[in-house]
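In this view, the complex is presented without one of its protein chains, the others remaining in place.
Chains here go by letter, A and B, matching the order in which they are written, and residues are numbered from 1 within each.
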Amino acid sequence: MSTQRAGGWASGGALLALPSLAFVLVVAGLPLALLLSFAVSDVGMSRGAIVSWSLTTEHFIAAVGDPLYHAAFARSFTLAASVTVLCLLFGFPIAYLHLRSPGWLRTVILVATIAPLLTSAIVRTYAWIVILGRQRGLLNQALLGLGLIDEPLRLINTHWAVLIGMTQIHLPIMVLPLIAVMSRQDPRLEDAALNLGASRLRTLRDVTLPLAVPGIGAGASLVFALSYTTFVVPQLLGGGNYLNAATMIYEQMIFALDWSKGAVTAAIMLATCLATVFAITMATRRAMRWSDQARA
Amino acid sequence: MKRGARTSIGDRIGVGLVLALGVLGLAVLVVPSLIVLAVSFDTRAFVSFPPQGFTLRWYAALADNAQLVRAIVNSLWSGLVVMVLCILLGVPAALASGRGRFRWRGAVPVIVLLPHAVPGVVLGVAVLFAGSAVGLRPSLALQSFAVTAFILAVLVRTVLARLERLDPALEEAAANLGAGRARAFRDITLPLLLPAILAGAAFTFIEGFDNISIAIFTHGMRNPPLPVELLGIVQTETTPLVAAISGVQILLSTLLVAIVAATIGLRHVSD
Partner (left out) sequence: MSGQGVAAFLDVAGVSKAFGAHAALDDCTLAVRQGEIVTLLGASGCGKTTLLRIIAGFVAPDSGTVRLGGQDALAMPVNRRPIGVVFQSYALFPHMTVARNVGYGLRVRGVPREEQRRRLAEALELVSLTAFADRYPAQLSGGQQQRVALARALVLAPQLLLLDEPFSALDAKLRAAMQSEVRRLIKSVGITAVFVTHDQDEAMGISDAIAVMRGGRIEQAGPPAEVYDRPASAFVADFVGAANHWPDEARGGRVTLPAGLSVPSRVIGRVSVMVRPHNLEPCPVGAEGAAWRGRVAFVRPSGPFLEIEVLVEGAPLPFRVTVPRAGAVPAPGEAVALRVRDLSACFVFPRLDQAAA
């Protein structure tokens, strides 16, 4: 029956929301507006303070035509897309393993998934320096020791190192929404498919996977957004010349102190990142037309 | 046609492959941490594998490193400020959205969640700009505020999710039994929201402690937080000192998650 909710007790309630809304507006809303205006301005800087500011599209147009920008964003995009796919490739099986496991193992899987999230990304990236390092790296030592190679391989400071590191670091972010969605599924649906004659693999493909689509969508959005915009892993595993959108901003802001360029790069990053996440969300909705949520 | 659990060999191989991928994925998640943990006890002054001997000297060296200790203290402050601000701002926001009766209450979570959809790097740059536009230099406070705006969403979402699962009749029952709004909130709503508030608070604390993408642009030059300090150290330091820092973090985070798993359960977190 549609009756008014208990709402009443927490008062009209609008006042309760005001502090957070004001905070978000002042600390995030206005700064982002300023950033966008900086992207179409020339900002004069001196010792961390703004000394001049005039509107011009000069920096923006220069950036859009700059091959360096194209390369950085293209690399960010392909890297993030590959990381997303890899996370899905490992993440879905982990969630499926969780689904099919007894209680204690479920807890172990959850702890193994959540604990890394509470550890600094830098610390987790450091592990890959230990493993992939050129001189004393674990992998190179193992390969040399086994006599499979004569010279240490160049593993770190490569695109592959960045890809592996990023996949590992963002894997939990893919797994958690998948686990959340999949453990809410009615286990009798799988039983029904088996009873109708489908094999386990077929059931996995026809029932479990399609029903996990909301989790896949949520995980993919998060993993893409994060790996598209991170500079930690590229900075540590990609080597000094490894340039993607995020390291470019880092470069421009921290070393070159070129705030106009930094604003342009950040604005382009914001727009492209949100656009891709929006596209993923739309694709997810299309893939789950059967759901009420998608229509709402 | 075979039915139920008895399935063909091909089927078993297929499902086995999927499960094997899962095990491999879990190994990829866990093993690097174990390797770092092992390295952190190495007696040699360089990182190599397999580690030789067992020593806690790198852990002791952490405590002697004034620069690191100060960075940890800075990060603890940041975590604390972020957590307290998020609770003070986020719990009322969740209540307004979940129990309020005003026209635009549906907009509250949307607005609060917006900063979280912005890449941390972009938000960090934006706050740096805004700070300098009004004469605020990067500082621990500016950093904490920026991270708060970013992570507030997580606390609001966690608390709101719990609030929406709470039977509204509970609060009505309290009123029916004579409790005023404040009393009903204190006796009924707050105790039942507490697990969600704690889970959300833990996450906001960790973000405040650990954030790098925003902090790198907004932190005070003289008091960098731990991640900013680490970013430099990792690239220069060759001794197992960094492994010891990692070891501390890995042990603490695993312990924390295990405690949560054993007490309030991980459901609050994984949802």
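Everything below uses one rule, namely that contacts are C-beta pairs under 8 Å (C-beta built on N, C-alpha and C of every residue); 3 or more make two chains touch, one makes a residue touch a chain.
From a predicted model like this one, the values you see are computed outputs, not experimental measurements.
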(message) Among B:Ile13, B:Ala169 or B:Leu255, which one touches the chain that has been omitted from the display?
(response) B:Ala169
(request) Over the whole complex, note the residues of chain B touching the chain we left out. (result) 167, 169-170, 172-180, 183, 187-188, 191-192
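The working rule: only the chains that are shown with their structure count from here on.
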(message) Could you list, by residue number, the parts of chain A that touch chain B in their complex?
(response) 4-17, 19-21, 23-25, 27-32, 34-35, 38, 48-50, 89-97, 100, 107, 109-131, 133, 136-138, 141-142, 167-168, 171-172, 175-176, 179-180, 194-195, 197, 199-202, 204, 225, 228-232, 235-236, 246, 249-250, 253-254, 259, 262-263, 266-267, 269-270, 273-274, 277
(message) Per the contact definition, I'd like the list of chain B residues that touch chain A in the complex.
(response) 1-5, 7-8, 10-12, 14-15, 18-26, 28-30, 32-33, 35-36, 39, 46-49, 85, 88-90, 92-93, 95-97, 99-102, 104-105, 108, 111-112, 114-115, 117-123, 125-130, 132-133, 135, 137-138, 145-146, 148-150, 152, 156, 168-169, 171-172, 174-175, 181, 184-185, 189, 206, 210, 212-213, 216-217, 226-227, 230-231, 234-235, 242-243, 245-246, 249-250, 252-254, 256-258, 261, 266, 269-271
